[in-house]
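Of the protein chains in this complex, one is absent; all others appear in place.
Labels run A and B following the written order; every chain starts at residue 1.
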Amino acid sequence: MSYKPVKMKKRNPDPGPGRSGDSPSLTGAEDVVARAIQGLGIMHATACMHCGFCADTCHIYLAEPKLENIPAQKFSEITRYIRRRHTLSGRLFSRFVKNGELTQDVLRKISDAVYGRCTACGRCTLQCPVGIDLREIIRIGRKMCAAVRQVPEGLQRTVDNQIQTGNQMAIPREEILSTLDWLAEDLKMEMKDPSIEIPIDQPGKDFLYLINPREIKFFPLSLLSAAGVFHAAGASWTLSSRWFDVTNYGFYAGDTPAATELTRRVIEEAVSLNVKEIILSECGHGYRSFRWEGPHWIGQEYPVSIRSVIELLDEFIRAGRIRVDPTMNPERTTLHDPCNLVRLGGIVDPQRRILRRTVGDFVEMTPNRENNFCCGGGGGMLSMSEFGDVRVASGKIKADQIRATGAKIVATPCHNCADQLIELSKKYKLGVEIQAVVELVYNALIR
Amino acid sequence: MKIGDKSIDFDKDGFMVNPGLWDEQIARAIAGDEGIEEMTEQHWAIVNFIRNYWLEHDLAPAVRLICSDVGVGVRQIYKLFTSGPARGACRVAGLPKPDGCV
Partner (left out) sequence: MAAVVYFVLIPMTYACTAIFIFSLSWHIVRVVSGLRISLAGSVGPEKRPKFWGSLVESLLFLKIIKTHPVQWFLLILFHITFLFLIAGHIELIGHSECLQIVPHEIFLGAGFIGLVLLVNLSFFLFRRFHSPIREMSEPSDYYILILLILTVLSGSQMNLARSLYGYSTMSVADYRIFLSGLTTFHPVVPDVIQSGDAGHSILLIIHVLCANLVFALFPSSNLVHTILTVPLSRLQRH
């Protein structure tokens, strides 16, 4: 498939750091809505029965059962505006009521609801008997806020970092190269094989492996494990030192121009390195955005195929390219399903097959699979300190789920969830260790 | 929160709002909250390295720098600070929260 170069779209003018709050024009937000309600979008916004069935599916409502935490309530300001502006009865009667006007105040309320009280996990969507895609309306709200720079500060800073430096943690290139060298040395020692290397920027390989910058900066063990497993499988792969970031904070923020730009960079890097496939490291929203949303953003099919490393590991194990021994992971292990990978990404069984082969005592938590609860750290929550208390409180459900399994290790194929789970383990005194799936596979390798 | 004779503000993630006020007593208090019973020499070596690096570069150091400077193995760090270098060690060292997925 050929690839048409994509031009970077103009980003919204930057009125200064953080929340602008007083940019007088809201037309950006209005345009977002006008685009979003094409097709059946408007139906989602007008069909709500206010029946409240969605309430007790939401981990944030369950942790703190108050009115504004009910999923349908989080989008009510958005739908009120849509009804006022875009339905017949709304237009006829809007003259007489203020209800549903879009003002700075209303937009601030929307911003607090869609970023601060919702992780866009989509669990409520499963429940709504009328079939409303609640998460989709929440995303409309995020796009509205992003269009007028009402994104909470921590999240906006991360997006800006990612656009300006190429990775969300602003790690300089030399640092990446030295860290990879250092990791390769460690790996050689651990696997007792001096021929191992971590390939960087090598063209013509089978796949390009995208990683979370966190794997360079703070948690390198998952990258080390992945390199070890790829070596054991005899895979032909490479990293990129330029565009290597698997995350897409533009997606979280609802900032579509930024999200498009991030997708474009990665796809062009894959084309210029001439790889057949892109493999995404364990990342929920990275999978959701690159695998599903990306082609819509850049307006074309990808010239390369794209898979999660979970699918790749599953293939390695099933094809016998690596051999594993479950007794190497004897502790009881449970699995957390990241919303963006499982419910919204469609990868449900591969991680279970992998764990059954690599872990001695694997137990499921309930509910699980598509029906799993969000860990509380999704939707960019982890980057927004202003909502730290909501995040930790809403993780109680997850903590209880984990405790009930009696597991000592929680595996999760998402670095973002991992950070939240580590904190939950501390705050709720679970005493569990959080591991990426690839780390467990690496432990179980028969070398 | 009152620690010693200073009153210290923390953000909702537990990071210091005003990192300039940091001292060893505060570090011990945060470490206690982290579940670290006693700050050993290795803990202090890591914390002081992070602190000094941050004062110089206005950035949290990458884990490679910590390991090579202090001379601990990668796997060791996660034993010393169960929350990891970012939410664990950087917090004890009184840094503001690093951006992004941490």
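Observations, loosely collected:
Here, a residue touches a chain if its C-beta (ideal position, glycine included) is under 8 Å from a C-beta of that chain, and two chains touch if they have at least 3 such contacts.
These numbers come from a predicted model, not from an experiment.
Although it is not drawn here, the omitted chain touches the following shown chains in the complete assembly: A. Where chain A meets the omitted chain, the residues involved are 38-44, 46-53, 55-57, 65-67, 70, 72-73, 76, 87-89, 122, 125-133, 136, 288, 292-293, 296, 343-346, 370.
The rule is short, and it goes like this: only the chains that are shown with their structure count from here on.
Chain A and chain B have Cα centroids lying 27 Å from one another.
Those residues of chain B that touch chain A in the shared complex are 11-15, 34-35, 59-60, 62-64, 67-68, 73-75, 78, 82-87, 97-102. Only residues 154, 157-158, 161, 168-171, 175, 178-179, 182-183, 186, 212-214, 216-221, 224, 247, 249, 382-383, 385-389, 415-416, 419, 422-423, 425-426 of chain A touch chain B when the two sit together in their complex.
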